[in-house]
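One protein chain omitted, others in place.
On to subunit A.
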Amino acid sequence: MKKAIGVVGLASVALLGACSSGDQVTVGAKNFTEQFILAKMTELLLEQEGYEVEMRDNLGSTALRQALENGQVDVTWDYTGTGLVTYNGEDPIADVDEAFARIQEVDGEQGITWTNISEVNNTYTLVMREDQANELGIESISDLSDYVNDNPGEFRMASDAEFANRPDGLPGVYETYGFEFGDAQVIEMNYGLNYDAIGNEEVEVAVGFSTDSRIPELNLINLEDDMDFFPAYSAAVSMTTEIYEEFPEMEEVFQRMADILDSEIMAELNYQVDIEQRNVDEVAEEFLQESGLLE
């Protein structure tokens, strides 16, 4: 019996060794559609270049960041605003290039390299149903603030736990715009269900991502961020400096993706998955093939 275990052990060690003979990269992703698509595209492109790719997706922002810092994840698409405010406690920067330069500098000291900034800007947004917003004359978050202050306890808001507690999320909105929902008015749920909640008139306000296709689909409107609170959330590659130095040619692979993506295309891809219910893998592969990046 002991011998058998020894043989199995040896075999598995040999097997593991064989697997890691290719260049192995772990790609991480957060827990929403856009991230799944970006990660899938990254995987496909890297595999085309002969890398062995392992996926770690469906992580909360900070869990993903932790995994990157620990080296459990090598590469991920992240957002400049999240990098600055959530991971590093910096002030938000509205200017895209400035934000990118700043996060490169701040994270560079911590062994994390940012590259390949894209034109995808996936900032947070507060949404309302168009008919209700028009009826009440609410167009901006300032209008919302006035309304909530005049009618406390009336509006309910759907949010995921992350936005409800992030400094660049609801607490920051409260501070900047000078209003607050009561404890019982903020209903926390899985991100994505908040769209169902507002669509079904179970809440009046919900948090969204500006590239989310469900906003136009459900006749929701983005409330104007008239005090420029939400920073630029440009999608860019965030990787460990170690992996960056080991495979410098990866930057070029990602640049092909960064070159073709912008907010509009991202919203369209999200639409195909969220509204048309298509498979993430299929959407990512098809888009890369149509763009000529994948054979």
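Before moving on, here are some points about what is shown:
Convention: contacts are C-beta pairs under 8 Å (C-beta built on N, C-alpha and C of every residue); 3 or more make two chains touch, one makes a residue touch a chain; residues count from 1.
Assume contacts and distances are computed from a predicted model.
Looking at the choices "ABC transporter permease", "Cytochrome c oxidase subunit 3", "RNA polymerase subunit sigma-24" or "Metalloregulator ArsR/SmtB family transcription factor", the name in the UniProt record of the chain not drawn here is "ABC transporter permease". When the full complex is taken into account, the listed residue touching the unshown chain is A:Ala164, out of A:Ile112, A:Leu126, A:Ala164 or A:Leu218. The missing chain, though absent from the display, is touched by one residue of A:Glu188, A:Glu224, A:Glu251 or A:Glu286; that residue is A:Glu188.
For subunit A, the list of residues touching the undisplayed chain reads 60-63, 65-66, 158, 160-162, 164-166, 183-184, 187-190, 193, 196-197, 200, 202.
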